[in-house]
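The block that comes next holds chain A.
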Amino acid sequence: MTKDTHIVKSYGEELQFLNDSIIQMGSLTESLLADSMNAITILDKEAVDRIVQSDKKINEYRAKIDTQIMTLLVKRAPMAIDLRITITALRISQDLERIGDLAKGNAKKMLPLPQNLSADLLKSLKRLGALVESQLNKSIDAYINKSKEIAVEIIKLDSNVNELTYLSIKEILSFLSKDTKNLEYATNLLFVAKNLERAGDHINRIAENIYYLVEGDYYKKK
Partner candidate 1 sequence: MDLMTDTKIKISANHLNVFYGQKQALFDISLDINQNEVTALIGPSGCGKSTFIRCINRMNDVIDICRVEGEIKIDEKNIYEPGIDIVSLREKVGMVFQKPNPFPKSIYDNVCYGPKIHGIAESKDDLDAIVENSLKKAALWNEVKDRLQEPGTSLSGGQQQRLCIARAISVNPEVILMDEPCSALDPVATAKIEELIDELKQSFTIVIVTHSMSQAVRVSQKTGFFHLGKLIEVGTTEKIFKNPTNNMTQDYITGRFG
Partner candidate 2 sequence: MTKEQRLQKRYASEKRFKSYGIISICLALTFVALLVFKVLSEGSSAFVKTSIQLELNFDHKLLNTSKQPTKEEIEDIDFYDFTLQHILKVFPTSNRDEEKQLIKLFTSDFEFEVKKYFKANSDILNKVITLNITASSDLDQLHKGNYQRDIPENRRKISNFQLKIYDQLLEKKKINKVFNNYFFTNGDSRNPEIAGIGGSMLGSFFSILVCLIISFPIALLAAVYLEEFAPKNKFTDFIEININNLAAVPSIVFGLLGLGILLNVFELPRSTSLVGGITLALMTLPRIIIPCRASLKAVPPSIREAALAVGASKVQSVIHHVVPLAMPGTLSGTIIGLAQALGETAPLLLIGMVAFVVQVPGSPLDPSASLPVQVFLWSESAERGFVEKTSATIMVLLGFLIIMNSIAVYARQKFEKKWI
């Protein structure tokens, strides 16, 4: 797309650091999301501990990336693609942090699975979780390869996320109507579903930002 090296090497290195930080933050968010799904579905206690650590690290990355972006703006007055790299890094880090918060929130709502639970209950939810995980994974891919094609795929699949959320909520509500003993549990599951949808929205925004980064223009739905 353009030459890689700036005349001032440290400028290029600063941008590269930003790039790498986002990728690492993305990986952490990925594992955090996976862990949170495990915490809900198979009640993995160790996963919960990992989640707290990961979330802390993600927040650290966020802070570091913020500082780096401020420095870049002041020092370099970036233009064109450099400006887009900087701004999208800012936005993506915000979205990643929110995804991490949502995933952590989900894990904390974990309760001992009630007895006599229908295996179907969590079916759509699991599918939703898997989809969201794959979207996030794709988005990090898209970012690493600066691929607008992958970004467009993510954007197009966002409607699936909304559908699956709807399905999951329907299942949980029907469970609730039959089994009022596990009210708290079911309610929490509702929140989990909504959070997953919101995580999907954030990932969608990440994809839109990656598209903007590459194209210089916002994605227009046809």
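How these were chosen: all candidates are chains of the complex that A comes from, given by their letters.
Going forward, a contact is a pair of C-beta atoms (placed from the backbone, for glycine too) under 8 Å apart; a residue touches a chain by one contact, two chains touch by 3 or more; residues count from 1.
This structure is a prediction, so every number in the text was calculated from the model and none was measured.
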Completion exercise
Whereas the rest of 1 or 2 do not touch chain A in this complex, the one that does is 1
Handout entry: Residue ranges of chain A in contact with candidate 1 within the complex
Key = 1-3, 5-8, 11, 76-84, 216-217
